[in-house]
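This is the structure I have questions about; it appears just below.
Apart from one protein chain that is not included, each protein chain of the complex appears where it belongs.
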Amino acid sequence: MPEPLLVVEDLSIDYEVGAGTFHAVKEVSFRIDPGRVVGIVGETGCGKSTLAHAIPRLLPEPPARIPSGKILFRGMDILKVPKWKLPLVRGTGISMIFQEPINSLNPAFRVFDQLAEAVRIRRLRETGKSPGLAPAMEGFDYSKRKVPKPGDVLAKPVLPSVPEGRKLAPAVDRQALRGDALEYLRLVRINDPETILGLYPHELSGGMRQRIMIAMALSERPSLLIADEPTSALDITIQAQVLTLMKELIEEIRTSILFISHDLGVIAEMADDVGVMYAGHLVEFGPVAEVYTQPRHPYTKALLRANPRQYKGDGPLPSLPGSVPNLSRLPPGCTFHPRCALARPECREPPGPRLEPVSGSPGHRTACYFSEEVATLP
Amino acid sequence: MDAQGRTVKAGASTTPIARAKAFGRWLRSGSLGFYKVMRANPLTLVGFVLVVLISLAALLVAVVPPITTALGYPVQMTPYGPNDLLPCPVVGNRTFCAQPPSVEHWFGTDRAGRDVFSRVLAALPLDLAIGFLIAGFSLAVGGGLGLIAGFWDRPGTVGAAVSLTIMRVTDVFLAFPSLVLALAIAATLGRGTVPCILAILLTWWPYYIRLTRGEVLAVKHQPYVVAARAAGVSEWRILFRHVFRNILEPLVVYLTMDVGTVLVVFSTISYIGIGVPPDVPEWGNMISAYGDYLLIYPWMVIFPGLAVFITVVAFSLLGDGLRDILDPRSRRALAQAEASTTAAATPAAPEA
Partner (left out) sequence: MGRSRGDLIVFVGKRLLTLLPVLLGVVTITFIFTHLAVPNPCNVWSGPRATQSTIQQCIVNNDLDKPIFNQYASYLGKLVVGEWGASPRGVPVLPSILAAFPQTLELVLAALVLMVVIGIPLGVIAASNSGRWLDHIVRTFYLSGWATPTYLAAAVLSIAVGPLLGLPRNGAFTSTVPPFPQPFHMSVLDALVALNFSGVVDAIAHLILPASALAFVNMGIATRMTRGSMLEVLPMDYVKTARMKGISDFFVLYKHALRNSLISTVTVIGTTMGGILSTLVVIEEIFLWPGLGSYAYEAITKYNFNGTIGAVIFFAIGVVVANLIADFVYGVLDPRVEWR
């Protein structure tokens, strides 16, 4: 088994807000191996975005608080890194793409300035002038690169070419920064990168901005890329374009990705592994194909059944009874028991079920006492 | 939360006791923004309590005559008359009128032998009334004109011409530093309280026009206003029900804070020596009279200064808190923080 890139162990995150404590994330454990794309899926407010923000320590503390757990990134516990050293982990170590491209680029600076900033940091780290705690990836694995189809509307992908052993230009060389910025804009299939570099974010469309965000995140050559619902705020057609692009890039650049989404379909397309979250708990985790075909948690099953794409017109679209519990007053035991068809008295006993491997399929884990019976549910 | 609270209130509670309990629950549940903010921000509570205390004291000083026997024995709001010249202690052949603070004279006495505490207290109704009067009048005039100027500005109409005129006049008044104009007016009208009030009044309303117009312009293209118009609601009804109601909150907040500002300007004009006559107890007057003796007789300056300071701070804190209570955006932020189902990634963040 390869050395894992990221291990999250028993991570809990609380929000201390006014009257009470909200358990946004509760004892979540999973791992990401190099080159894997891990998707996290769940409803709004299930804690998936909080989880994504917590890994690079992006949550404002307070109100957020991490009472327990470990986030081991390349064997280093990020929760123990002092605050001032965090920038050294971010960037070349962990990079991130956000939900709303309208807000994720700084409106006051040109695209070039923002892109060059990222490239510059990576170069400084590579040349050892400002070594990060987590070095950049050692070049991309191009072996699986797709050959662009002829007549592709978008510009042909041009590879960021940093041959091994090539001496890097000085980190502050503006020409070099510009060259790098252009390369990465081409990588995300931007037709006219020269012009785009001189524009301000408000002069670009949403899809374009998200492409630039992706270029910016990739230009740091991060070993882990976190994508927090990168397409949710886009138009449906643009969404498809950006997803296609990301899918191609995943094939080209085998960087590890943590992909957050509420869309089961998107996760199915993008991810190798999937984790399902409910009310702050990771209730199931495993390879996408397995989780989707043989869900071992009643919530996953219900989620899959509620997908309109699988709806065949036979009666009303199935929906779960009840509603998501209040995060400050979670039900005892298994948080899902009030809405679960399989619930028995022991489901109410604290502590609830922990994520346990499913018998017969390594890598597939679920937090349900009756995982064998899930298949019998309608 | 609100809906829950209401069902509790209107539902099972039939007996008065049950109803009272339900009411208490509803109160504690935080449905009231006021209660919530007070609990969340103790400084607002401080401001609120201070404003109530100050206003109450002012009212008592103003209403209760200097010496009243209503309770059967003489009661006095101010320990001494504000202009009573108290007998000065004589040591040898020199008299010492300026007495430092003591049990008898809490804030000491000034060089004429007047009790500073009584004077500070006696000035309270005047200063506060002027603060409220000028800020309130400015809100009425400036707010009304600003509403007109902001609402009827479609080019080519009579309304637009009126609006334009209002705004040009406002520009002129805004270009004056208010204190300079107030000084000029006060100087030409002669020294006295009324000219001083007139002077501030004349320079104060344009700020409210600018504020109101800005708010109206921000609100009037909101979808709910457009929707109301599309539904055939009359212009006047839109103006009052949809526009005015939605800009009221920032205006009230501004008004609250402005009471303190007016007070400072009023006392400044007195300080400079063209406001109220020197014998009238007024905070600026008192500071002006003994400002040069700051190091020798600090109590004569510090206490009136402290009075202005505390009053302004109180209104400012209350205004800040009112903003939190009234502003739908921060109210939404509070509600969001307590919402049951969603805990956003950054609960403290207002929604963009």
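A and B are the chain letters, set down in written order, and residue numbers restart from 1 in every chain.
Note that a contact is a pair of C-beta atoms (placed from the backbone, for glycine too) under 8 Å apart; a residue touches a chain by one contact, two chains touch by 3 or more.
The structure displayed is predicted, hence computed values, not measured ones.
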Sole residue of B:20, B:218 or B:294 that reaches the chain not shown, by the stated touch rule: B:294
Contact with the hidden chain (one of B:58, B:308 or B:322): B:308
Which of A:62, A:265, A:332 or A:362 contacts the chain that the document leaves out: A:62
Residue ranges of chain B at the interface with the undisplayed chain: 168-169, 171-181, 183-185, 187-189, 260, 264-265, 267-268, 271-272, 274, 284, 287-288, 291-292, 294-295, 301, 305, 308-310, 312-313, 316-317, 346, 348-350, 352
Touch residues of chain A, complete complex, unshown partner: 53, 56, 58, 60, 62, 83-84, 87-96, 98-100, 103-110, 114, 117-118, 121, 125, 132, 200, 202, 213, 216-217, 220
